[in-house]
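Missing here: one protein chain of the complex. Every other protein chain is in place.
First chain written, first letter: the chains are A and B, and each begins at residue 1.
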Amino acid sequence: MRREPRRRRPPAFQVALAALSVLVGVFLILPLFVVVPISFSGSSFLEFPPRSFSLRWYREYLASHTWIDSTFNSVKVAILTALFATVVGTCAALALQRWRTRFRPALTGVLLSPMILPHIVLAVSVYAVFARLKLIGSIWALVAVYTLLATPFVYLNVSAALQSLDPSLEQAALSLGATRWRALWHVTLPLVRPGIVAGALLAMILAFDEVVIAIFITGTTAITLPKTMWDGIRTEINPTIAAVSTCLIVTYVLLLGASAALRARALATGRARAAVDD
Amino acid sequence: MSVSRRTFLRSIGAGAAAVTAAREFGFPARAHAQKTLVVCGWGGTTTVAQREVYFRPFEKETGIKIIEATPTNYPKLKAMVDSGNVEWDVVDTADRMIFSGVRENLFEKLDLRALDVKKIDPRYVIDVGVGHKAWSTLLSYSTRKYTSGNNPKTWAEFYDVQKFPAVRCMRAAAFDNLEIALMADGVPFDKIYPIDVDRAFKVMSRIKSHVKVWWSVDAQPVQLLTDGEIDLTTLSAARIIALRDKEGAKADCEWNQGIVHMDWWTVPRGAKNKEGALQFINYVMQAKPQAAMSNQVPFGPTNRDALALLEPTVLKNLPTSPDNLKRQLVSDRNWYAENLTKAEERMKAWLLS
Partner (left out) sequence: MAPQLRRGGGRFGWLLLPFLALFALLFMVPLVQLAIVSVTDPVPGLSNYTRALTTPVYWKVFTTTFNVAAGVTLVALVLGYPTAYVLATMRGRWVAVLWALVLIPFWTSLLVRTYAWMVILGRRGIVNQVVQGLGLSDGPLDLLFTRFSVTVGMVYILLPFMILCLYAGMRGIDTSLLLAAENLGATPGRAFLRIFVPLSLPGVVSGGLIVFISALGYYITPALLGGRTDMMVALLIDEQISQLFNWGMGASLAFILLFVTLGVFLVANRVVGFDRILGAGREA
């Protein structure tokens, strides 16, 4: 999408927007001011403000096979889920947008239903299926279920993005001689990329955060991070989970920073190259 | 009921198995089935302690490798047993679930001749399990508020909102609360069961509007107590004692009128290593491992000889030490077997009204 130069908006609007977004930003970051300090707390229950300081929870997390394995498992599962859910969900969105059938409301309902059924109920019944297939403890079983659950997220986002699309663009590609699939791949899909990315992100988050189904489907292997966090909750909650959260946030911020830097560099080289070409 | 469900599951399974026949051949049966044992426990510090005092010594003595599974999850256990593919060999099961588990036929009947249970309190040996650690629900209070022993010492005092104005917290369930209400109303221990549910709810209604927090996860009252957000609550002994002694939190508890519960070692029906499971149970029920466990986490041992191995400083924190036991009510899981569902449904209605 072309970005035109900033328009002069009425100052009141500008100020109100800025204020509200700052408020939302504060709301989003407020819990961090609790989470990060307690990750450095010396006591083994969640205490705020912490009376003493210690790095033991970070040691506990980073030096533990279980914790680190769980983290990598979760990342693996999240990426695989995002991949599959994106494909399945995008296909579904395209299907429902273009296939003019009177079943559309019903099919939309079908697409939404994995979101509606409580996970505990799905977990218990899916367990029976996977137990027979001897797939309990398999990462693929988990990815399969998560893909099912995440597809509605992708479907909804891609649908919304498709809807905003100007159909004349794809039409133009077709009239210029492109096949239907080429037009789709080279024109439509890139234009709905924000929808696809948003859906993929939500799929990743779902897979990374989900705990109920993980408890059922993971065996003594392929344990995910949320499950490890829930272990022991019957006996205590100690600040290790705060340390884990802080580590994840730091990693995320670093990744964001790195990608922004890369993008800035690409932009700069692009401009430089363009300048040279002129 | 379970028959039709299981038949249906099996028919689905037959279909699925047909599809994955080739794959199944590629999966070896659990290798060295006799040489590994899967023990399912609660996780957290309990499992860490069990690892040290039960699992490692057991592995050393018998050569059987223990694989830990956590946490104990009842619907998963039932799903496992129903599907015929049981991953766990020994499960640390709570009191309340024993009879639900029996009703659903989830446990193996243990061969009591193969078990060495002479030293175990006979109340804690049943055909499907051996009770191994007792824990109590205690009246717990903040010492930020009650600095000089002026805390409520009985449930009647807990219920006395005039004499003891405080921020109260109780469990959002009928479990334990019904007994507490009856005790507050002056019912002696031996008359508590069978519980007069109507009377209990009537008594509880006295205090309903004065309870600020209804907890569902017991980490909640722990946090709220240490944060000073609440003054009085019901809490499990092991938690409050760990808070008080290990962490120096400003909280304490009363053993008076506590309620004793038991956790049991059980073997799921269809477990793959039943002999190993019995061996394990025999090993950890001995006096020395039991005492070692109580030294780590203040659960009450059930092996009578274990108590003799413990220091008085430890004994005073255990639910089953004679001093504490005589002041407490022992929870009756048989009553809960019949009445848990109805009681909890009524509790929900009561909470919502």
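Annotations
Methods note: a contact is a pair of C-beta atoms (placed from the backbone, for glycine too) under 8 Å apart; a residue touches a chain by one contact, two chains touch by 3 or more.
Just so it is clear, the model here is predicted, and its values are computed rather than measured.
Among A:Ser43, A:Thr147 or A:Thr218, only A:Thr147 touches the chain left out of the display. Checked against the full complex, the candidates A:Leu62, A:Ile139 or A:Ala160 give a single residue touching the omitted chain, namely A:Ala160. Only one residue in the set A:Ala63, A:Val121, A:Ala258 or A:Ala272 touches the chain that does not appear here, and it is A:Val121. Where chain B meets the chain that is not shown, the touching residues are 1-2, 4-5, 8-9, 12, 73-75, 78, 96-97, 100, 103-104, 172, 211-214, 216-217, 219-220, 223-224, 227-229, 340-341, 344-345, 348-349, 351-352. Contact between chain A and the absent chain runs through residues 1-4, 6-7, 9-10, 13, 16-18, 20-21, 23-25, 27-35, 38, 46, 48, 87-89, 91-101, 104-122, 124-126, 128-129, 144-145, 147-148, 151-153, 155-157, 159-168, 170-171, 174-175, 180, 191-192, 194-195, 197-199, 201-202, 205, 208-209, 211, 226, 229, 233, 237, 241-242, 244-245, 248-249, 252-253, 256, 260.
Just so we're on the same page, only the chains that are shown with their structure count from here on.
Inter-chain spacing, taken between the CA centroids of chain A and chain B, is 37 Å. In the complex of the two chains, the chain B residues touching chain A come out as 9, 12-13, 16-17, 19-20, 23-24, 27, 38, 42-47, 67-71, 73, 75-76, 79-80, 82-85, 87, 217-219, 222-223, 226-227, 238-239, 242-243, 246-249.
Listing the residues of chain A that touch chain B in their complex gives 43-48, 120, 123-124, 127-129, 131-134, 136, 215-216, 219-220, 230-237.
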